[in-house]
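Single-structure report; data block below.
Rather than the whole complex, this shows some of its chains in their spots.
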Amino acid sequence: MQPAITGTFLDEITHDIPSQNWDDRAWEADFAAMKQAGIDTVILIRAGYKEQATFNSQILQQHIGILPVYTDLVELFLTLAAKYNMTFYFGTYDSGNYWLNGDYQTETDLNKAFCEEFITRYGNHQGFGGWYISHEINTYNDGMMRVYEDLSHHLKQLRDVPILISPYIKGIKQFGQTAISLDKHIKEWESVFARLEGIVDIVAFQDGNVPYQDLPHYLQANQTLASKYRLTSWSNVESFDRDFPFKFPPIDFRKLRYKIEQAEAANIDKLITFEFSHFMSPHSSYPAAQNLYQQYQQWISRR
Amino acid sequence: MQPAITGTFLDEITHDIPSQNWDDRAWEADFAAMKQAGIDTVILIRAGYKEQATFNSQILQQHIGILPVYTDLVELFLTLAAKYNMTFYFGTYDSGNYWLNGDYQTETDLNKAFCEEFITRYGNHQGFGGWYISHEINTYNDGMMRVYEDLSHHLKQLRDVPILISPYIKGIKQFGQTAISLDKHIKEWESVFARLEGIVDIVAFQDGNVPYQDLPHYLQANQTLASKYRLTSWSNVESFDRDFPFKFPPIDFRKLRYKIEQAEAANIDKLITFEFSHFMSPHSSYPAAQNLYQQYQQWISRR
């Protein structure tokens, strides 16, 4: 068996994916399934979002005010990551507010303190092995460059582990008329990568925003650009389907396989997915995801 | 075990919740599960909606024209309520038409005759113990005051049992820019309650229309207001999640628990939910609801 996807986001606080209401045992069962499927890297999509938090953060409590945290998910995920010999990436806090309204400094400062709190509380967990800056962009944005620069500098001082981002392409499947061309995409990301070289280590573009036929060109362009600026290139092989009126069902296996094969053809370093537990797990609340798992496992066991 | 939620709506005719296609045996199994979870009160969300009816009503047939009724759900629910020692509230007919277009009188007259028909057919069922006026408002509405007054008077004459309403807050999560402030909410409901004192017995505000951080203030305000006008205050702890693009997934357990704890902190008399069978039942068509049931049961068994 040669697994294709070896990393997944952990999505327990989002703005658009419903909760599966898993308790500790359900999460442990799913980490076992991930291991079975070849996952060695788990990335917490964000440790906090608006008033929701994955652990009882004093920093967020003080500056934002958070809802009660009944289960320490960071402790749980770090423990399971260690048990199953996976690397855990910690996803930063997303205020859903400051940075979206131009106040980049507050978003940065809050996250500096928040990540410091994380290191103080959980820094000795052996599973911890990466930072994930959860703030997504699709084109050059000067304010966000400062967030990345300032925050990355701080994170590296807290712990010198790889820093990952997972931007999205301003593609037609998400933006319709206001989508940008491949040429424009390349120009924009030249500017971004020129600023992020040496600041961020890994870039994993989301792969679901452009038509399937165009994907190979984007994968190739992203790989070339990343290489030029000495960034490691991963692909975020989305396992949900963007082609339907319902947000979101598990993806059709044929599309997933196609995207994987295209990423492999572009010599992408590593494939991760958003995300295993809802969209391609044998324990998912979506039966179609359980079937996707079966099809995926059959396929990787044969190749 | 100290159950938190002791009442649920029965939702077999709605405009936005898909059918689970349960037959009699499935419903019986779910009443058994409700009992297990501590439910002692079941409230039929509405006995008819537009051209759909829960029993073969001659009144609705004559005035509206209804689709064939293959199973008498009122008979079924009353029988199961009696068997499981629960109190059944009968929800009035919602034309989806007259009252929404200003013809309050027709909506009232139709319901008077319809509820009379209910009492004639089912009045001797021991499970019957309350009226639920299904027409929801969020602010003062003079026409609806007349519906409540006129209809309540009639219902009390038909059977002197408690009358329940379950209004919604004109909150930001449902109304965005046109939402009203807490102060405005209080002013509006002062006017409503001043009119409804002695007319309606129980008010169970829906709890999902406002941000979680604001909920405690609304619960407190509603409780204070209800108490001032000698109304009993329940809370409708919604078990579906309003935070997602999909209408509607089962709620995240953390949010449900938070809302329950806030209602208890506000000394609300009784917690009911919309609704058990789709969103927090072990028999639900949503696996995430089955998981919610597990988490909820674990929690109430521990506290």
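First chain written, first letter: the chains are A and B, and each begins at residue 1.
Here is the rule we go by: a contact is a pair of C-beta atoms (placed from the backbone, for glycine too) under 8 Å apart; a residue touches a chain by one contact, two chains touch by 3 or more.
Here the structure is a predicted model, which is why all the values come from computation and not from measurement.
The copy number for the entire complex in this file, given 2 shown chains of one sequence, is 3.
As a working rule, only the chains that are shown with their structure count from here on.
Centre-to-centre spacing of subunit A and subunit B amounts to 40 Å, using the average Cα coordinate of each chain. Interface residues of subunit B facing subunit A in the complex, by the touch rule stated above, are 211-213, 241, 243-246, 249-255, 257-258, 261, 286-289, 291-292, 294-295, 298. Touching subunit B in their complex are the following residues of subunit A: 15-23, 26, 51-52, 65, 67-70, 246-247, 285-286.
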